[in-house]
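For reference, the structure I am asking about is given below.
The complex appears here minus one protein chain, its other protein chains still in place.
What follows is chain A.
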Amino acid sequence: MMKQENHGDEGANLHASQDDMESLVLDEPPPSSNGQSSPSASTSVERHSTTATTSSTSQNFNSILEPPSYADAIFTSFDSSSSNGHENPKQPSYQSDPPTRSEFLKIWVSDPEKELELTNSLVPGGTSYYTYLITTRTNMPEYGGPGSEFTVRRRFKDVVTLSDRLSESYRGFVIPIRPDKSVVESQVMQIEQFVEQRRAALAKYLNKLAVHPTLKKSEELRLFLVVRGKLPLAKSVDMASRMLDGAVRLPRQLTGEAAAVTDVNEAAQPAKGGRDLLRIFRELRQSVVNDWGGVKPVVVEEDKEFIERKEKVAEFEQQLSNLSQQAESLVKAQQDMGETMGELGLAFVKLTKLETEGAMFESQTIRATDMKNVATAAVKASRLYRELNAQTVKHLDKLHEYLGVILAVNSAFSDRSSALLTVQTLSSELVSLQSRIEKLEAAASKIFGGDRSRMRKIEELKETLKVSEDAKSCAVREYERIKENNRSELERVDRERHEDFMGMLKGFVLNQAGYAEKMANAWEKLAEETSAYKRDGN
């Protein structure tokens, strides 16, 4: 009875409840958006908490039990980051950045629609994909100032593109990890469920971007959110950077532009003047491969501080992962407790009924009353456990979230390693070029009057050397830049983590205390009601 009704709602699976959480956190989409509002956005507390469950199970209790009183059962949570569904999503809560705080950028994802893939293939029918309505509300000047609102339709592929472009443009930054492409799940669950899960994950992801102090101002994000029709972002910009792991926008660096904001056309084309460099890099890469016998070069990390940092993050990840797992077990244990308590209560309801109907002795009637009181207390406790759990999930989910943040941190670290690798590769190339030139010069000087072909070769190599030296200084500048991004981002993440975790701990503890007190009340009432039966000697 109760068990079956609970299955869909709770589930000890934190991932499922993550999405439930997401639908909890968002408000209704603004009325200006076309189409209906997202079905899941407004369910707020009902869907996730026990309200729906208890109202249906209360019908099973029959008139013996009083109807559940929600007024005292539901109470607000105590930290700023969790909510009963009526707060803003992911407002940064740290006090250190007032300008960022007053700016807001809120995004809703809704109205999934199926569209057909327009391919050039001769096969009729073709594949289909889903698009989502992305609604943005903001007061940021980059978007047009207060009262700005935009709606666009995007598909998941667009999100992947956005994510890739951000990774390229913001190397060294701790960039939120985008939702999985993961197709496996869609085979296991209904397509509707999959689309809903994806919708929720997208909303979460986009809003994470929207509160990142740097990324929220990125052109890539703005284009994604604002420009209707086809997404004006190429899948990948920096072909040059693909040549040698990690050299970002080298052409632009060479031309001296360090702009973070690009206009639409530039962002869409491969970098200007990059074609010569492409050729050089292709040759460089080949020579690297030749020298090393096809083995991929490994970065030689010498920065002790960085190495220590990385190790610390790895250790932290391990402990966090462990705690996250234990948190899941705790949630399951609480859920089970609530379920069993409820079942016990129901069993006593049945007993009450039996002792009441056709009671033959007064002692039976008295016992019926006692049993009814037990049933009431047990059912109440059961409800409280389930509410407690719903809140616990919201709090402890932070742990799981930060596992994702660590992934992003590692990604930022590898940006740095890639950049260093570029520097080191270019350095070793310079060394080898230098020695080749010296060898040729030595050989040429032996020939009287010079060797025209050799001279030409030397000239070429010197040309290449010059370009490579420039490339190396670019790479070094880039490396330093990424290092600085790493540093400031880690500081930001550290700060946010402190705030978030403190909030989580406080919320968790307050929650536990609050619900324990409510339970104590229910049990004390029962103790009072049965106080006539004190054991001999008590």
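Keep this in mind: a residue touches a chain if its C-beta (ideal position, glycine included) is under 8 Å from a C-beta of that chain, and two chains touch if they have at least 3 such contacts; residues count from 1.
Here is the rule we use: contacts and distances are computed from a predicted model.
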| item | value |
| --- | --- |
| Among "F-box/LRR-repeat protein 4", "Neutral amino acid transporter 9", "Spermatogenesis-defective protein 39 homolog isoform X1" or "PX domain-containing protein", UniProt-listed name of the chain not shown | "PX domain-containing protein" |
| Absent-chain contact - pick from A:107, A:152 or A:381 | A:381 |
| Contact partner of the left-out chain, one of A:140, A:227, A:320 or A:444 | A:320 |
| Touching residue (missing chain; options A:140, A:160, A:177 or A:347) | A:347 |
| Residue numbers in chain A that touch the chain omitted from display | 312, 315-316, 319-320, 322-323, 325-327, 329-330, 332-334, 336-337, 340-341, 343-344, 347-348, 350-351, 354, 358, 360-361, 363-364, 366-367, 370-371, 373-374, 377, 381, 497-498, 501-502, 505-506, 508-510, 512-514, 516-517, 519-520, 523-524, 526-527, 529-535 |
